[in-house]
Structures are given as C-alpha cells and as structure tokens.
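Only one structure is covered here, and it is reproduced in the block below.
Every protein chain but one is kept in place in this view of the complex.
Presenting chain A:
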Amino acid sequence: MPEPPQEPPHEPEGAVAGTGMGGGMDLAASEATALERTPHGPDGPGGTVGTGGPGPQDRPRSLWSDAWRDLRRNPVFLLSALVICFLILIAIRPSLIAPGNPLQCDLARAQDGPRPGHPFGYDGQGCDVYTRTVHGARASVTVGVCATLGVAVLGSVLGALAGFFGGVWDSVLSRITDIFFAIPVVLGGLVLLSVVTSNTVWPVVGFIVLLGWPQLSRIARGSVITAKQHDYVQAARALGASNTRILLRHIAPNAVAPVIVVATIALGTYIALEATLSYLGVGLKPPSVSWGIDISAASPYIRNAPHALLWPAGALAITVLAFIMLGDAVRDALDPKLR
C-alpha cells in the first residue's frame, strides 16, 4: 500500500479532506491537505490505488473520462453498442453467419416460408431472405458511416470557421445553409440521383453529405461561438496563442461534444435515408443488396409473403434505433448538467 507522501505539512490524519480547518495555518499546507489525493507513488503511475473511502477520484477526471464512466454503466449504451458492433462485424464479413450467396435465387421457391437452413424464408424472386438481410447490412453501414464522416468533417470545419471568424464569412455561410435547409431531402434525392447511373454507394453518400452538412455546420458554429466567449480563450490570446492554436487546442475540444452527439443520431437517420432512396429506386439498384431494395421488392407481396418484408424492415429499424439510442446515451453522458 502506498503510504501518504512524506511532506512535512500534513499529518497522518490526511483523510480529513474537505472542510476548512481552523484558522491561521499556512495556506499552502491547508490547501495541500484539503486537496489531498492519493499520490502516484514513484513506483508507477499506472497503479494508482484509492485508499481513502470518500474521495471518489483516484485519477485525473475530464469531461471525456467522466462521460466514459457514465456510459459504461448505462444499459442503453451497452445494448446499442453491442448491436452496432455486431452490425459492423457482419458488414465487414457477412459470410461469418450467412455463408450463402445473396444473388443466388431459385424462382421455384418464391415466397416460400421458413424451412431448415433458411430461417427467414424466401422472397418474391426465390432468394434467401436471411442471406440477403445479413448481406444488406454492408450497404447500410457503409452509407451511414461514410456519410456521417463526410458530413461531420465538412460541416464542423465550415461551421467552426464561420463561428470563430464571424463577420462576412459567417453571414455567407449562414445564408447558404438556409438554402440547403429549404431543399426537401426526398425530392432532392429523386431529382439528383435519378440522373446517376453508377451502382455503388458513393452517389448516395455524396448526396447525403451535400444535404447533411448544413445541419452539422450550424451546430458546430453555435458551439464554437459559445466556447469562444469563455475566459480561457481570451486568456490564451493574452498569453500569445495564435488563432490556429486557439481554435484547435482551446476551442475545438470544448465545442466538439454537441457535434458528436448530433452526428451519432444523424448516422441512424442517414441509414434510413439510404433505405428510403433505394426503396424509391434512386439509391442503390439491383443487383446491389440493400434493405431498401428488399423492402421495395417485397412490398407488393406483403399479404402473401410478409416475412420477405418484415425481416429487412426489422433489421433496418433495429439499426436506426441502435444509433439513435447510442446518440442519446452519448448526449446524456456529455451533458454535465444531467450529472
């Protein structure tokens, strides 16, 4: 057990931490005692051991480490994280749990129900619904993750610059975001994507980034403006920090939390948007495998073969829900006021 440090000022009663004690004692000493923490012994900073019962912290705490502590105890976070990890895993290696080929279909089995080895049954083309549902995760996760990254990077950079420098750039950017907000997403998708012939996820990703960044840039702008007004920014300036340094080192870490939260929630909605666009025939197109395509293909047969619709739709719903729940949990964890 590490003993309390051997400095003269404080006595073995170091555990009295907290309330001010008595009058005219040397300040440095009294503060040292009041702030007594378990020392990191010279024998290793990694192995800090909290011996004091009431003292809750053994190691430095920050917004992020606090948030992480909260998250680890939050069942909503754990559940959604589990679902998301699973989704990412099957997006990367669908053959792990669905070795079949999603494009190998047998018309003779069209609309058949479940049978051994094919637990979800067959769709209207006689394709195995289970295999297609598992393989469909890749399109959704790719679109969701790539579009969110694109939106987050573009939106937060533009928003942060506008918020930090203000003035003309800010006005110009704000008007541009207003214009983008006025574009109806589905209608815009129908118009823009119908002229694209590529059958990859990238046009969809590009479209979502194009329409999604204004939302993030507003959030980033707002939180940079808030962070900019803090005294520590002025203090950093008074001590000779440059604009770049102030923005990257002092403002960004304090402004990034809302961006992360909104981006996480948006990721779920982007996945839903990809499915919507694919359903409408302008997103991914067959022979690509996507939940939107499968939902679209199965919807005419909903009376005869509801399973062909329900499984991809269920997978979509769970995925979107998982990301939105994750975003919610992260928001709660990053909001000090809820703590």
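Going forward, a contact is a pair of C-beta atoms (placed from the backbone, for glycine too) under 8 Å apart; a residue touches a chain by one contact, two chains touch by 3 or more; residues count from 1.
The rule is simple: contacts and distances are computed from a predicted model.
Between the names "ABC transporter ATP-binding protein", "NADH-quinone oxidoreductase subunit L", "Fe-S cluster assembly protein SufD" or "STAS domain-containing protein", the one given in UniProt for the chain missing from this structure view is "ABC transporter ATP-binding protein".
Contact with the omitted chain, checked across A:V168, A:A182, A:V195 or A:A238, is made by A:A238.
Along chain A, the points of touch with the absent chain fall at residues 5, 7, 9, 27-29, 31-32, 34-35, 37, 39-40, 57, 60-64, 230-232, 234-242, 245, 249-250, 253-254.
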